[in-house]
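Working notes, beginning with the structure itself.
The complex appears here minus one protein chain, its other protein chains still in place.
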Amino acid sequence: MAAIVPISMTVGANRIVPAVAIPHPLGNPALPERDERELRLRLVKKGLRALQTDVEKQTVFDG
Amino acid sequence: MRLELGIVKIRDVQFGETTRIENGVLYVNESELIALALRDPRLAVAEVGLARPGESVRIIPVKDVIEPRIKADGAEGYYPGMAGGMRTAGSGRTNVLRGTNVLTVGRIIGYQEGFVDMTGPGAAFSPFSYTNNVVLILHPVEGLPEHAHEEAVRLAGLRAATYLGEASRGVVPDEVQVYDLGGAIDPTLPRVAYVYPVLSQGLLHDTYLYGADAKSLLPTLIHPNEVLDGAIVSGNCVSACDKHTTCHHLNNPVIEDLYRRHGSGLNFVGVVVTNLNVTLADKERSSSYAAKLVKLLGADGAVISKEGFGNPDADVMMLCKKIEDYGIRTVLITDEYAGRDGSSQSLADTVPQADAVVSVGNANAVITLPPMDRIIGDLRPAEVIAGGFVGSVAADGALSVEIQAIMGSTCQLGLGKLAAQEH
Partner (left out) sequence: MARGRYRVVHYLNQFFAQIGGEEKAGIPPQVKEGAVGPGIPLQQALGDEGEIVATVICGDNYFGENIETAAEAVVELVAPHRPDVFVAGPAFNAGRYGIACGAACTAVRKRLGVPVVTAMYEENPGLELYRKEVFVIPAPRSVQGMKETIPKLAGFVRKLGLGQPIGLPQADGYLPRGIRVNAFVERTGAQRAVDMLLAKLKGEAFQTEYAMPTFERIPPSPAIKELSAATIALVTTGGIVPRGNPDRIEAASASKFAAYSIAGTDDLTADAYQTCHGGYDPVYANEDPDRVLPLDAARALERDGIIGHLHEEYYVTVGNATSVANAQKFGKAIAERLVAAGVDGVILTST
């Protein structure tokens, strides 16, 4: 889970979830606390979905 | 736009009763300089140290390096929008004290400050080993938040440099350098633009254009003279080896070289300054926008420099690809992080279009430096700054670090003569 997807692609990661920003990949300080925690939960769930998905090649889990 | 730099060559720096220049010697009134710095209530302690080329002195931890300058027309301050009134930089006469710099040093703010050795094997790696340095050691008041600490030190450095620059008033310059792109240029000459990304990633990672935070900018056109005349100020420290000090911006070597060849080898059509932000969306937006500006300049080719490393590799690769996609050829200037043994992949991102790359050195190369007789600042942070590690500082004061920790050692504006070669 990282913000700069092209770098994750270049270094060969197979399951990539785009994150928010470099200093806070799993957070957004501009949001109220509760919204930020929900955002984090959503992103981690996306990560878990990626772990449950078979992939043949490098895949970005965006949706 | 016609800019004249009145170069006053400084060959020595000494403390003196009044701050003045006599026979190429800069005399500094220490108490005035300290009082100036302490006008900012955020700073508790200010001291001054002098360091000359060849002396056994290590200056650490260094935040920024600023060349003393003023506008000869008496305009207040020098850095418009930042430490001086707003005006468009890049015309008229600017007095430059060449051969001396202000270095801001003091309690470390983050992990990104660096050092300068005035003699020994480390000297070859920093341009500031060869200037007569007025070192301003600054300590904040207790409990000052980091952002305020960084700002206070940044402004103190700019003001100190301007204060010293005032000593040039009434001094006849040794040389006047004229920067003027002139009128019509031979249309058969290749049209070359310069793409100038500056780091813009938060605390100790920021750059300012006329005082505006580069994070909030879209890429924009700028006249090279503006860059050479104080429009861009550094708040960035990462890493010491490849961050652009304010002095680097003022003396941007890509701009200098393009100017030198303008009208004979090429047509220097303009500069696009862009940022290096922390989200993918910003990187895509800025690179597309900057590439389009290069296209609008009608350039045949573009030089692309870089600041920092790691995620900024993604930005310069996007810039390279998007500019090449317009049919405009590119060259990149980059340093490398190839590991201490030089055998790791040096960049975090790549594109096949990046077929013309200048490498200014492997920043991970380790160097062992002898102890110096005098430390200006504090040696202990050497173990925590980027490039340092536990055990970097030997009991006798010898230093074992990556060249990453030396100010300007792998500057990606290409100021130095260091290169990395394939063995």
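Going in written order, the chains are labelled A and B, and every chain counts its residues from 1.
Quick note on the criterion: a residue touches a chain if its C-beta (ideal position, glycine included) is under 8 Å from a C-beta of that chain, and two chains touch if they have at least 3 such contacts.
From a predicted model like this one, the values you see are computed outputs, not experimental measurements.
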Completion exercise
Only one of B:Leu43, B:Ala83 or B:Val254 touches the unshown chain, namely B:Val254
Problem - Residue, one of B:Leu103, B:Leu217 or B:Leu347, that touches the chain absent here - result: B:Leu347
Exercise for the section: Can you list, in ascending order, the chain B residues touching the missing chain? Expected result: 110-112, 124, 146-147, 190, 192, 201-205, 238-239, 253-254, 256-258, 261, 265-266, 278, 300-303, 305, 309-310, 329-334, 336-347, 350-352, 354-365, 384-390, 402-404, 411-423
Completion exercise
Across the whole complex, the chain not displayed is touched by chain A residues 1-3, 8, 10-12, 14-15, 19, 22-27, 29, 36-37, 40-41, 43-45, 47-48, 51-57
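The rule is short, and it goes like this: only the chains that are shown with their structure count from here on.
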Problem - Computed distance of Cα centres, chain B from chain A, in Å - result: 34
Problem - chain A partner contacts - residues on chain B that touch it in the complex - result: 201-202, 278-280, 283, 311, 313-314, 317-318, 348-350
Problem - Touch list for chain A against partner chain B, complex - result: 3-7, 10-11, 18, 20-23
